[in-house]
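Note that one protein chain of the assembly has been removed; the remaining protein chains are unaltered in position.
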Amino acid sequence: MNELKSGVRRLTRVVPMTLLLLAGMVIVFSALVGPAKYLKLSNIMNVISQCSSGVGIVALASFLAICSTGVDLSLGGIVSLAGMVTARILTAETGTLAGLRTSAPGLLLAIAILASLAVGALMGSLNGVILSRTNIPSFIITLGNFKICETLSRVLAGGSTVRISNMPQFEFIGGGSLMSVSQTVQQGARTSTRMIGILPVSALVMVLLYLLFSIIMKRTRFGTYVYAIGGNYEATEMSGVNTTKTRFTVFLLGGVIAAVTGIILTSRLTAASAANGLGLEFDGIAAAVVGGAAMTGGRSTPWRTLIGALIISVLRNGFSMVGMANSLQMIAIGAVLIIVVAVDVAKNRRR
Amino acid sequence: MSDVILELRNICKEFPGVKALDNVSFDLRKGEVHVLLGENGAGKSTLMKVLTGVYHPNSGEIVLHGNKVSFQTPRDAQLARIAIIFQEFNLAPNLTVAQNIFLGREPKARSGLIDRAKMVRDAQEILDFLKVKIDPNAKVETLGVAHQQLVEVAKALSIDSEILIMDEPTATLSENEISALFDTIRNLQKRGVSIIYISHRMQELKVIGNRITVLRDGQTVGTCEASEVTLDELIRMMVGREISKVRTRTENTAREETALEVSHLSQGNKLKDVSIRVQRGEIVGLAGLVGSGRTELAQAVYGITRRDSGDISICGEPIQNPTPIKCIQRRMGFISEDRKECGLALNLPIRVNVTHAGLKSIFPGGIVDVRRERKLAEDYRAKLRIVTPDVERNVVNLSGGNQQKVVLAKWLSTDSAFLVFDEPTRGIDVGAKEEIHNLIRDLAVNGVGILMISSDLPEILTLSDRIYVMREGRIVHEIEQVTSETTQEEIIAYATGGAEQ
Partner (left out) sequence: MSAIKKHLDTLSRLAVLIVMFVLLVLVSPSFGTLTNILNVLRVSSLTLIIATGIALCMLVSGIDLSPGATIALTSILFGRYFQMGHSTGEMVFGIAGILAVSAVIGAANGFCVAKLSLPPFLATYGIQQIVRGLAYLLTNGLVYSGFTEQFKFIGGGSILGIHTPIIFAAILLIIVGFLLNKTTLGRRIYAVGSNRESARYSGINVTGTLMMSYILSGLIAGFAGIVYTSRLNCAEPTIGAEFAQQAIAAAAIGGISFKGGHGNVFGIIIGALMLTLITNGMTLLGIDSDWQVGATGVIIILAVLIDRNTAKKKV
């Protein structure tokens, strides 16, 4: 019995439990939906691009905040705002920006992306400035900031959805793929051929970000300090680590990461609406916690968080495939969030 | 051996109402282990905090290598190669041993990333020097307490410390681990590291120490060579002043009814088969060193922590799984040693705090009669002489002694028959202390059973009818009848294990 236990422990050290959970979920859903329909390439790619344009990247920011014992509820708002800024710049109708659209679309795109990232950094640093210097609960400041971002996004939207058309370069970010395969699709009596991207740009961006942060968290002082703050704040401070700077950077990076999601999401939808991305902050928390982060900080890794994000995406996609109504999905996701955090809290209490 | 590297000259440190250090002088020679000995509250920790820049002295000077220095922050002290290993845990449990050792000072490779190989190598080198078998890549949380302590030693060494302060390093260690630690200390000595060693444990002082300095009431009693002093002499130095042997309570008012009966109580390695009894009308002292299990015993009785086994009955009623609510129903009260954390709602007024423990009994209908509440608070204010302009004042604005009186008022208003006082007068000025003592006596005379935990031996001796002494989770001694012949030496000897030598 003990051997079995230690065997399982050794296995979970190499292969996280969550990966097994993910596999289990895929099996259950394919059984429910029917493997032919569920495991179809187009559905798999759909899950992946949904993940990379939604919870996938945001979860990384949630993980950073949670790892340093905080929480960031402004992420969804930043996704919305950053996406809106991108869309507004790309569709500007007057001034130099409008001119650039025809003369130098690449430059315009670069400006839009940089501006969007800058806005993310700015909103993130607003959280960071306050939370690194005071002991105000992080949820309340980031909640306030969420409102600010959402409003700015609404104001920029001017009451309607901003649609982006004729910007193939931009669409490539969220919808493009470096490699595609053609597939015959049977629709009733008609047969047609469709191209399905198997190497989506957005997924690549996501994987690259995770790779980058995996290195940052493991191999840089900043990453070590984030873990150290989560493990023992006083000890970290006593060791001469600049905890204020570290916490500030956590929220700043969170803002930038959320902005990346905003850009990808807007590109995938080729439109920005103020409602885009709202709610992702809680999906991100759920993903990070499912992945193994503890609300008390200092646990989990970027890769584990990615698995958590995939689980959330598979769950949402599976619910839709099964034909679960939106309302039931809301209920299910809410329940999952509570259960996951409750298990985490119980686990930590035992520790 | 005799070149002095550090000198503390005439250090004075005052806190509001308390003179914590009064003209203390201390010196440290290269490569020696200098033991700092004293009762709780004698000023050892304060002195070390002054040395490491946590506190700034009111007067006096610190001389390091013949130069006068002044540390503003702990970091300054670190830069001057002075490291301290605190009693409380000071590592990040989720990081590896190597990461903890070099936290804040990670070596960087040319790429700008942390040079992990070098970090692990350097950590291994230090661990090898300490002759401990710990994997530098192991997470600290997977290590036992002893190894964690050694990681702290390694961390202190990694900044190439010249002076190492160890605050009760053996408090949580087993015999084997202690001897390993002592080997380490001897190794360090050979390397020329000087060690200030704070401990209560009599047995080990003479084993590891070269010199011993005794502090008492914030003053230096004396410094002596460890080889030339006996344990009895040390105990006498710690205790010092002959307290008035006139016990103020002459008659024993103990009654037939039992207030508390604990039999064979055990809890992990904190409490081992503890049995005690308190009669109503009796004051029972519970003596012992910090960490000997005194507070843990009281907390287990009160249901703050879970016990593993043993029976508890309060005022004759057995209690299965104690909780504070059940204990209060059985007329028990608990005056915690930690007023700020466990005793008071600091940002609420005195009036409100006074009724917190007796809400149910004072206002059985659930409706608060504010006038009655105010009158109650005013009564206690007058009775206990709580110094405050009015009872609407938030407790946080009161002095320590007055805060403690509010805690007392809270428990007096519940009409308890059994009260636990955990360090009732710690950090309280002399006047208030006397008042609280009188109050405890009055309570006993009126039939309240009292269990008093105190590190203040004169307090224990003057107030108690009976005394239990605890050490390492056990009751090691009971003084059935405290008389004018009972001495502090007797208690200290049992509490420190000196009596077994």
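List of remarks:
Going by the order they are written in, the chains are A and B; count residues from 1 in each one.
The definition used in the following text is that contacts are C-beta pairs under 8 Å (C-beta built on N, C-alpha and C of every residue); 3 or more make two chains touch, one makes a residue touch a chain.
Quick caveat: nothing in here was measured; it's all calculated off a predicted structure.
Contact with the undisplayed chain is limited, among B:Leu79, B:Val207, B:Leu348 or B:Val430, to B:Leu348.
Touch with the chain that is not drawn comes from one residue among B:Thr46, B:Thr184, B:Ser336 or B:Asn402, which is B:Ser336. Along subunit A, the points of touch with the absent chain fall at residues 71, 73, 130, 133-137, 139-141, 143-152, 154-155, 159, 282, 285, 295, 325-335, 337-338, 341-342, 345-346, 349.
Residues 302, 304, 324-325, 327-328, 334, 336, 341-348, 352, 355-357, 359-360, 363, 366-368, 370, 389-390, 392-393, 410 are the ones on subunit B that touch the missing chain.
Keep this in mind: only the chains that are shown with their structure count from here on.
Interface of subunit B with subunit A (complex): residues 74-75, 78, 89-95, 99, 103-106, 108, 112-114, 116.
Of all residues in subunit A, those touching subunit B in their complex are 215, 219-221, 224, 227-228, 230-232, 234-236, 238-241, 298-299.
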